[in-house]
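What you see is the complex with one protein chain gone and the rest in place.
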Amino acid sequence: MPVLGAFVFPPIDELFRWKDLWFNGSPLAINKTVLLVLISSLMIVTIFILGSRKRALRPGGVQNVVEMTYEFIDNGITKDVVGHDAGRFTPFLGTLFLFILFLNFWEVIPGIQFPPTSRMGIPGFLALLVYAVYLVTGFKNQGFKYLTGHLFPPGVPKALYILVTPIEFVQLFLVRPFSLAVRLLANMMAGHILLTALALLTAYALDTNPGILKVIAVGPFLLNIGVTGFEILVAFLQAYIFTLLTAVYLGDALHPDH
Amino acid sequence: MSQLIVAATQLQPDLKAGLQSIGAGIAYGAAAIGPGIGIGLVVGNAIQAMARQPEMQGTIRTTMFLGIAFTEALALFGFVLFFLAKS
Partner (left out) sequence: MFATLLLAATEVSVKAKNPILPEGKEILWAAIAFVIVFSLLAWKAWPAIRAALKARQDKISEDLEKAEAARMEAETSLEDYKRQLAEARNDASRIIEEARLQAEGVRQERIAAVEGEIAELRARAAEDIRLATQRAMSDLQGRVAELSIELAEKVVERNLDRQTQTALIESYINQVGSN
């Protein structure tokens, strides 16, 4: 007789690891995560190329969405945070934002409900890419001063360099990419675990034997709906924050006293 | 004490997993305290700033998100530590 006491949460690993669907075992094996990444990429490319093909003076539908996204990235992130001379970074930041946003949104799509960004491979790759981009930009723009400006910040007493320099070094080369990747991963992972736990609780409550006890299922079910709404916000916010932080690091690489 | 724990884990394999879980839980809980207070301060002061200068709302909100993101990083390290400590 399964009652609530019999509730067992599956090992976390089981919520995130999927078996290969095609090309089993090869380095390019495709599982659910990869499949979702590919579908999202296809969707982004389709929407944005279709939306930008038609150049009506009075935009409507897809074109409107596409142009609003561009404005949002170009004005809200590139020009405000990176700098007014940084228009060339809009394509990179825009693609980054859309890629993360679409992947995050799978978390709340009924029937899929799994964010590929909760697998370290994707945020990890994106963080490494951003890391490479801001380091290259920084060294290309400021030369070696990019490094010294960070490690030996001006206006700090010489004695404090013993303390400041190692912290800044770790910050620049380790904490930045690591926190960028982990922030996205942890938020999506936590959201997914929370939603799964609530769904499982509902299911277990519905499975209890004395029929009257099934009423308990209402609690986690309603909570699940609420948390899903919250996760929609988180999905957007995490994409925004990832892009924003990338913009901040890029702005720092472009303008030293920013 | 530590020798006692080692001996106990050898006797009882489940004990190791249990202790790991306790340690992970404490680690994450402790890691969440500071960022919790920090994010509260960041958001509270951001709201105060917005109330004082509503015309600066956009800039303040962006800065607030940045502040939250930097503060949150510590809690996230705790989150990762939780998984590392558990296995």
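For clarity, chains are labelled A and B in written order, and residue numbers in each chain start from 1.
Note that a contact is a pair of C-beta atoms (placed from the backbone, for glycine too) under 8 Å apart; a residue touches a chain by one contact, two chains touch by 3 or more.
Model, not experiment: these values are computed from the prediction.
Visitor: Would you mind spotting which of A:Ser179, A:Thr202 or A:Asn224 touches the chain that isn't drawn?
Guide: Spelled out, the listed residue whose C-beta touches the missing chain is A:Thr202.
Visitor: Have a look at A:Gly121, A:Gly143, A:Pro166 or A:Gly219 and name the one touching the chain we're not showing.
Guide: Per the contact definition at the top, the residue touching the missing chain is A:Gly121.
Visitor: Could you list which residues of subunit A touch the chain missing from the display?
Guide: For subunit A, the residues touching the absent chain are 2, 10-20, 26-34, 37-38, 40-41, 44-45, 48-49, 51-53, 55, 57, 59, 63, 66-67, 70-71, 90-92, 94-95, 98-99, 116, 119-122, 124-126, 129, 185, 189, 196, 199-200, 202-204, 206-207.
Visitor: Since one chain isn't shown, list which residues of subunit B touch it in the complete complex.
Guide: Contact residues on subunit B toward the absent chain are 80, 83-84, 87.
As a convention for this text, only the chains that are shown with their structure count from here on.
Visitor: Measure off the straight-line distance from the CA centroid of subunit A to the CA centroid of subunit B, and report it in whole Å.
Guide: 18
Visitor: Tell me, which parts of subunit B touch subunit A in their complex?
Guide: It is residues 58-59, 62, 65-66, 68-70, 72-73, 76-77, 79-80, 83 of subunit B that touch subunit A.
Visitor: Which subunit A residues qualify as touching subunit B in the complex?
Guide: Residues 12, 76, 80-81, 175, 179, 182-183, 186, 189-190, 237, 240-241, 244-245, 248 of subunit A touch subunit B in their complex.
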